[in-house]
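Taking it in order: structure first as structure tokens, then the write-up.
The complex appears here without one of its protein chains, the remainder shown in place.
So, subunit A:
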Amino acid sequence: MSRAQVEERVFGVLRWVVIAFLALITLAPFYYMLLLSVKPIDALLLDPGNLWVSARDFTLDTYREVLKPTSEGGQGFVGMLTNSALVSLGTVALTLLAAVPGAYAISRLKFFGGRHVSVLFLAVYLFPATLLAVPLFVMFAKMGLQGSLAGLAIVYIAQTVPVSIYMMKNYFVTIPLSIEEAAALDGCTRLQAVRKVVLPLALPSLMATGLYIFMIAWNEFLFALLFLAAEPDRWTVSLGLQQLAGGIEVSKTVLMAGSVVLTIPVVLLFFAAERLLTEGLTSGADKA
């Protein structure tokens, strides 16, 4: 057999091994999460290696306990879900509002300092979140915004503006200039042309960007920890789960139910818009 044939065989087999391996490492942890979330803690302690849950053990009490408000002896995840949703939606609105004009200007218009500004927007990523954490922590302590959800949403803008500008800029470039010129001939001002022509055309990109921002805000942990740790009423789901996981009072399977509750909204959103998202993020990578 020639070298080419040997390699053909070896890699033909290897490819399926790799595919199976990838499926295992990506799905197994999530299966494990779901599995433990419907077991009572005794069943887990009795047989930690079990990959199945028997009909006798199957329970949804874990979910009941994790969702019930703390006043009724639960862990209050419904309240935390509301907090997370408020912060995330607020961040989406604020970031889009802040990023759309800049992305449009950078992609469409030649203006003084334009290139420097677009470099600056990307350079923001060079600076670690920890570098921002210190002054924001101090500033919020000073302004009394510590422990407020609105303050958190403002902080998240810093995390999401650069990538939003980048994603939308890539899309704006693909909208033909002539459409805007036609609008201008019909008497639109530039602002009207953007609002009535460009933005509707860029709707897929706006949605993808919005979803991405939502996911970043929903999953964020460091700033929630810094600003909200002392205020259990305002905990986001991420923070609540981490804080409870540190203690020993709440059983692990109940917290697993909490993990599922935390994960599901993001995963659902993601699968609803997978195409949109992955293309928005990697557009340009194939041209590089």
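As a working rule, a residue touches a chain if its C-beta (ideal position, glycine included) is under 8 Å from a C-beta of that chain, and two chains touch if they have at least 3 such contacts; residues count from 1.
Convention: contacts and distances are computed from a predicted model.
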item	value
Among "Globin", "High-affinity branched-chain amino acid transport ATP-binding protein", "sulfate adenylyltransferase" or "Sugar ABC transporter permease", the UniProt name of the subunit that does not appear here	"Sugar ABC transporter permease"
Omitted-chain contact residue, chosen from A:49, A:187 or A:200	A:49
Touching the absent chain when the full complex is considered, from A:135, A:176 or A:200	A:135
Selected from A:87, A:157 or A:228 as touching the chain missing from the view	A:157
Where the unshown chain meets subunit A, residue by residue	3-4, 7-8, 11, 15, 18-19, 22-23, 25-27, 29-30, 32-33, 36, 44-45, 48-49, 51, 98-99, 101-106, 108-114, 117, 120-121, 124-139, 141-142, 154-155, 157-158, 161, 165, 190, 215, 218-219, 221-222, 226, 237-239, 241-242, 245, 252, 255-256, 259-260, 262-263, 266-267, 270-271, 274, 278, 281-282, 285-288
